[in-house]
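This is the structure, below, for whatever I ask next.
Apart from one protein chain that is not included, each protein chain of the complex appears where it belongs.
A, B and C are the chain letters, set down in written order, and residue numbers restart from 1 in every chain.
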Amino acid sequence: MTTAAPAVRTEGLTVRYGAFRALRDVTVNLPPGEIIGLIGPNGAGKTTLLNAISGFTPIAEGSVHVGDRDLTALGARRRALAGVVRGFQTVRLLERESVLTNVLIGTERLPQPSALAQFFGLPSQRRAHRRDTAAAAEVLDLLGLAGQSHRRVDELPFASRRLVEVARVLVSSPSVILLDEPAAGLDQEGRQELASVLTRIHRNHPSTMVVVEHDVDLVKTLCSYVIALDSGAFLRDGTPAEVFGDRQVQLAYFGRAAGADA
Amino acid sequence: MTSTTTRSRTGTGAGAGAATRGPGLGRKLTRLTVFAVIAAVPPLLFDSYWVFLAAQVVAFAIATLGLDILYGRTGQLSLAHASFMGVGAYTTYTVSSYGYGPAVQLAAVVVVAVVAALVVAVPTLRLSGLRLALVTLAFGELLAWVIRNTTDLTGGTQGASVDPIVIGLLDSSEPVDAYLIALVPAVIATVLAAHLGRTQLGRRMLAVRDTELAAESVGVAVARTKITAFLLSAVYAGVAGWLYAAITGFIAPPDFDLFASVYLFVAVVIGGAGSVLGAWLGAAYIVLVPELFTLAGQPNLYPIVGGALLAIVALVVPDGIVGLGRGIGRRVRRARDGQEETA
Amino acid sequence: MIAAFSAWFLYSEHGLPVPVALILGTLFAVIVNSAIDYAAIRRIPEGRPGLDLVVTLGIFLLITAVMQQLIDANAHTFTSLGADTRTELGGVVVSVNDGVVVVLTAAIILGAYLLLNRTSLGTSLRASAEDAGIAQAAGVNVRALRTATWAAAGVIAAIVAVLVASRLSVDAFYMTPVLIKAFIAGMIGGLDRFWLPLSVAVGLGVYEALAVFLLGSSAGTPAVFLLIIVVLALVPKRFVNERNEVRA
Partner (left out) sequence: MRLKKVQIGAVLAGLSLLASGCGGVAGGSGSSAIGCDPKETGPGVTDSEIRVGTTMPLSGSGAAGGIGTKEGQEAFYAKLNAEGGVQGRKIKPIVLDDAYDPSTAQKQMRQLVEKEEILVVSGGEGTPNFLGAVPYLNRKKVPAIAPYAPSDQLGGDKNPYVFMATVDYIQEFEILTNYVLEQDSPKKIALVGVAGNVGDNAKLGMEKALKDKGELLYVPETPGTTDFTPIATQLKKFDAEYVFLILTNADTGGLLQAMDRIGYTPKTGAWAGMSDDTYIKEFGALSQNMLVALETSSLKSDNAQVKKFITDFTAQTGKAPSKFNQLGWVQAQLTAEALKRAEGLSRGCVVEALESFENFETGIVPPVTWGKNDRAGVDAVGIGQIKGDELVVVEETQSLQK
């Protein structure tokens, strides 16, 4: 059930926290079906942009478009139903529940029978249950969590907890995936592992995937397109080579124009 | 109640998922037979006073199951749960005073409970924690005030006597019959509450409890889930009130006041929030323990112990008795897994 | 409640002079209050919805039942502070007791205001309330401050209990309606502000008295509860808007 991956576009996006303007008139185009890296120094507004697209932050001015639909007026929930699903910088899980339950909650977007049908266990509920459990099993396998599906989430090491959230995001194969530093806290080997998994999933279920990430090497291996922000404004976009080669990006990102390592 | 859950887990987290068909069915049947054996004990062995108490435990179990769905599973703190029991009881009283039988009474109880739940749930959608508790407390007190001041309709502070339910041979004023009449809805309520753990509706509730942000991020309608939880818990409480009125044959406002709601809380917290078995253990606690104290001749020790236990359990063992059991089960399994991995 | 009930017990059953009984009662109440904080409130595990309320409910049940067991379950008349002579002041019958109550309350409010806003202790108090971590870093001994705050709260609560008891009669539960109204005023006014909750509390008192005067005695309680539902449930925009915003 994979729809064609839509393009995501923001026009003149401005977000204010009181007087402070976290995003200033940002217009970006996210090419459909790509894995897009969102980079920029701390406080550049990366998470705020993610929040604005996913509907978790009120937008002062401007608009957000996914495919041909204008989502600006929709709340976070209805954007999720429209296929825009996100992860969080600090992992948000159902702490006292099993890995499987945490992943199954992600299937909320898929057509579910009515509350009464579910409560009385009618056949439609059992069919939906089988479909969801199968989807969960598949994504857990992909992320190597199959063996842990009955463990309580608060017993897992930090790295696996991150993967559980990623699984929750991916289980309903949404068309737009927003991940906020999914590799934070992973060691080098874990990062490579995550990158290969995300690429493999992206190949099986094409979607427009945005990843906020600081690790330049990870962005280069994982992303086919990069957008750079600096202090709430759009800086540059393009292929990883173009963006990382740009003098202004180096200035903002590394504090000086890089000499040798273009 | 022997614990039947050494290997497996009841209630939430018992995701059927990868478990193959065989043991799942076997586990369910063993649990069913154990429940049937325990359920058969009171009518055969106890004297009529203790059967009357057993019948009350069954009625209160339905109420604690309802509160468990609302607080244990969805994390909504309501201090009006006993008031919903009151709604059920007084609807039964009014309907039975017009001479209608148990079927009409039950239908009326469900309808009135749903309406009452909407009246409480809709305005309080955006509230949580302390504020929600305070507003539900206000609704509960308002209902108690209405009952106290409509003496001609509800008997007011004097209470009202309710004629027993008669189904075929069974007359609910006889303790054994009352026990059996109460058992059927209780079994159905328990099965449905346990089943809830394996549905998306059940998972939505857990998400609303633990992290509303993540819930919204995957498309869960937080407001609608809260209302569903309120509706289910109110209907459970209403049915419990209907049975309570039939079993005791007499209802009065103090049975459903703020303290009654607090004691329902004690039941769910001590029994084990979020689990069906916990709700039954909690119901047994709030009905049987006061009796034990009156037998020991110290009736007012119960609130002292009840209060102390509520505070201590909430601090030390937040998941209650069942949580304790499950915790030990998990540590045992993890120790065993530990050996397997190192071996 | 503990202060007033134990004070009544000391002076009526054991014949202690009233002032001594009052002081002992207040002391007893402060000890219990700090013990509650130390034994329970500090140990509440995080991450469970409403667990703090469940713990406080348990403690509430415990204390009222213990006091009922220690003293008795009946309501008793409490001595009035100062003579009971009544004078007509502009149509309103006021007794010395009422005068004492009003004066003492005003003194406490003023004292609290000065403490909070004018003294250095006040600023560190407010800082640690705002964010304990930063206050700790700035050298404020948060732990000692916390015990001091609980003790001060105990004293004020004890005095309030004695004032209320002098107007009504005293038993294990007489303070519950007052507690609920205080909670309501705190919720509506916002517990982090000073004058707003106070003015809401006064307004609530006047509102209830008016309801009783106009609609008769049984109208008191429902008027208050209806107010909470209307205010808390239907007007929560101001409190809730920042709730689902995710900080960077």
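Observations on the model:
Please note the rule applied: a contact is a pair of C-beta atoms (placed from the backbone, for glycine too) under 8 Å apart; a residue touches a chain by one contact, two chains touch by 3 or more.
It should be emphasised that the depicted structure is a prediction, and the values quoted were computed from it without experimental measurement.
Screening B:H81, B:R131, B:R148 or B:R203 for touch with the missing chain picks out B:R148.
The residue from C:G99, C:G122, C:P177 or C:G203 that touches the chain not shown here is C:P177. From the set A:R126, A:H150 or A:H205, the residue in touch with the chain omitted from the display is A:R126, counting the whole complex. Between the chain not shown and the residues B:V115, B:I188 or B:V332, the one that touches is B:I188. The missing chain lies against subunit C, touching residues 68, 72-77, 80, 84, 86, 88, 93, 95, 97, 167-169, 171, 173-174, 177, 209, 212-213, 216-218, 220.
Take subunit B: the residues that touch the chain left off the picture are 21, 24-25, 28-29, 32, 35-36, 39-40, 43-44, 47-49, 52, 148-149, 151, 155-159, 161, 168-170, 173-174, 176-177, 179-180, 183-184, 187-188, 190-191, 195, 198, 248-252, 254-255, 294, 299-300.
In this text, only the chains that are shown with their structure count from here on.
The centroid of the Cα atoms in subunit A and the matching centroid in subunit B are 40 Å apart.
Distance between chain centres (mean CA atoms), subunit B to subunit C: 33 Å.
The geometric centre of subunit A is 48 Å away from that of subunit C, both derived from CA atoms.
Counting partner chains per residue, subunit B shows two or more touched chains at residues 209, 213, 216.
For subunit C, the set of residues touching two or more other chains reads 244, 246. Against subunit A, in their complex, subunit B makes its touches with residues 12-13, 15-18, 192, 195-196, 198-204, 206-207, 209-211, 213-222, 224, 228, 232, 274, 319, 330, 334. Within the complex formed with subunit C, the subunit B residues making contact are 71, 75-77, 123-124, 126-131, 133-135, 137-139, 141-142, 145-146, 149, 209, 212-213, 216, 262, 265-266, 269, 300-304, 306-312, 314-315, 318. Within the complex, the subunit C residues that touch subunit B are 40, 43-45, 48-51, 53-55, 57-66, 68-69, 73, 180, 183-184, 187, 218, 221-222, 225-226, 228-229, 232-234, 236, 239-240, 244, 246.
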